[in-house]
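One protein chain is absent from this view; the other protein chains keep their places.
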Amino acid sequence: MPAILVDGLCKTYRSFRKAPGLMGAVRSLIWREHVLREAVRDISFVIEEGEVVGFLGPNGAGKTTTLKMLSGILHPSKGRAEVLGFTPSQRAFAYLRQISMVMGQKSMLWHEIPTYDTLLVHKEIYRLDDGSFRRNLDELVELLAVEDLLRVPVRNLSLGERMKMELLAALLHQPRVLFLDEPTIGLDVVSQARLRGFLRELNRKFGTTIMLTSHYMDDIQALCQRVLLIDHGQLRFDGSLNELVMQSSPYKLLNVTFANTPPSSQALAMLDPRISQRPSDDPLRLNLAVPRELIAETTALLLRMGQVADVGIEDVPIEEVIGALFTGQEQIGVAA
Amino acid sequence: MLMHHLRVWRQFWLVAFMRQSAFRANFFLSLFEGLAQVVLVVTTFAIIYQYTPDIAGWTQAQVLIVVGLYRIVDGIINAQVAPNMREIDKYVQTGELDLLLLRPVESQFLVSTRLVALPELINIPIGLALLIYAGLQANLAWSISGILLALMLLLCGTLMIYAVWFMMMALALWFTWSPFESMVGNLFSIGRYPVDFFQRQVRALLTFIVPVAFATTFPAEALLGQLDPLIIVIAPIFALVLLLLSQRFWRWGLRSYGSASS
Partner (left out) sequence: MMTHVRMFGRMVGLNVTMTIAYRAAFFALMVSSVIQPVVSLLVMLTIESQGADLPFDRSQLVTYYLLLSFVAICTGCWVGEYLAEGIRDGELSNTLVRPVPYIYNFVTNNIGEKIVKLPLLLPILIVIALLFRSELSLPSDPLRWIGFGIAVVFAAATAFLLDFALGSLAFWIKDVSGLFRIKDLLQGLLAGQFVPLALFPPAFAPFLEVQPFRYTLSFPLEVLAGTLDGAALVRGFAWQIGYSVVLWLCYRVIWHYGLKSYEAVGR
């Protein structure tokens, strides 16, 4: 049985449109315009137990909506979702005890009291006996290295420390499936890296299935063997990050630095027309976006055009690939 | 199942105790507020009763029994019900409801119990003191059965007020706010008058729509030995009906809950 099975999932929101300004406010007293918004359209995928899957997409693409349907907060408008054999929207307690969700911007901790006291509430909510409470707590405290923060009122903690405590609270009942919505938002670089390490460890040690959304490509690169790309509510890609780069960017970046004079523009005009030039801040350096199959021959050609001091061949940066995908550009190398 | 929820509830009270230490001044404010309310209502009635020996059959001392009962109910409501009801629309607006829906506990129970304003409980002894004073003034024959009956009715009435208030606030699931939010406090404060003070239609309203009669007037009548026996039967049934209705209403609302952030 797969951990998560999604088949033809749709979610449509209804809302009212409001015209701006004083007149708009007065007018909307009488008449309100109805707007339907399809946040998720016909998404299907399967995730096996123990996978860590990144959920990518621009703001408003439908990532959070999908996570909320999977965690049972929202009812799907159409289609089927099944997690651990349960239908999430029925919110069976047996189901809710096996999952957890962390939303980077929302807190489930009481701010005036120490985390430990909030955890005691969670202990009752999730019906943990004293033994498993102690055991899970000790394990998580060690993994997160938060021993001395447990008794500090939450409002006195730093943002990074607070996020750790949110995770601690979310994981206390040892969920089999963990949904993370922007878990690293607002954290400094060091805290982000620590959190990633922790999540990797969690997945390795307990086999927790993790599905996460993030704005930071580093999160995705560090954690996810697999990514789902969603845009305008539709699934655009499902596979590994490398495949995504290969598929959406058939280009590599070729950087050649010449020792004295760069080749003339006439010389460059001889290159294959599919090759494009990218801006460079060094007059001696030539930056080219080259189709993968032309890399070898183009490099050889350039080496003959002048005295070459340095050659570099790189993939297009992943942010650029994703960014271009979201702005709807087909050919990534060229556009830049 | 029930035990589980009771244990969670107990934990919420413990949290409330711990949080309270951060707001010690609130205790004195609640104390003052409770006393001020008593002074205000007692003075108002003292002025009115200059002109009449009784209002709709209620003497001044008997009315103060109602006022005392109202203080007690108000204390319970302000401690356990109001703090939670006031947050429901905010849970919807901020999306915090999402987090609450994730818990393996009845969501209605969770949003109705998790906050407790302990200082408000001071209203219970204040009301009790007023009740005893007024009872002595009214030459009340304190009977065990009357007291138990009053207690039962007061409990039913409080549950009814909770159920109605909860349904009013649950409207936020559809509209992200509730038009009743600013109104409920004023509506339920009518409970400090015996419902007999009002015309027939208003009395029906205060018995079945904004059911404050069950929380204060009827318990007072029970203490005075003037209760219509029919009420003893109606009260628990009506309380149960309203509670079940509120449960249905909440579940219905959750289905259309669109969540604030998408």
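Order as written gives the chain letters A and B; numbering starts at 1 within each chain.
Heads up, the rule we're going with is that a contact is a pair of C-beta atoms (placed from the backbone, for glycine too) under 8 Å apart; a residue touches a chain by one contact, two chains touch by 3 or more.
This structure is a prediction, so every number in the text was calculated from the model and none was measured.
Chemist: Kindly state which of the options B:Trp13, B:Trp177 or B:Phe208 is in contact with the chain not pictured.
Modeler: B:Trp177
Chemist: Touching the missing chain, which residues of chain B?
Modeler: 25, 28-29, 32-33, 36, 39-40, 43-44, 47-48, 50-52, 55-56, 177, 179-183, 185-187, 189-190, 193, 197-199, 202
Definition applied: only the chains that are shown with their structure count from here on.
Chemist: Using the touch definition from the top, list the residues of chain A that touch chain B in their complex.
Modeler: These residues of chain A touch chain B: 13-15, 37, 39, 60, 62, 64-65, 68, 71-75, 91, 93-97, 99-101, 103, 106, 108, 110, 112-113, 117-118, 120-121, 123-127.
Chemist: Within their complex, state which residues of chain B touch chain A.
Modeler: Touching chain A: residues 4, 7-8, 10-12, 14-15, 18-19, 22, 94-96, 98-99, 101-105, 107, 255, 257-259, 261-262 of chain B.
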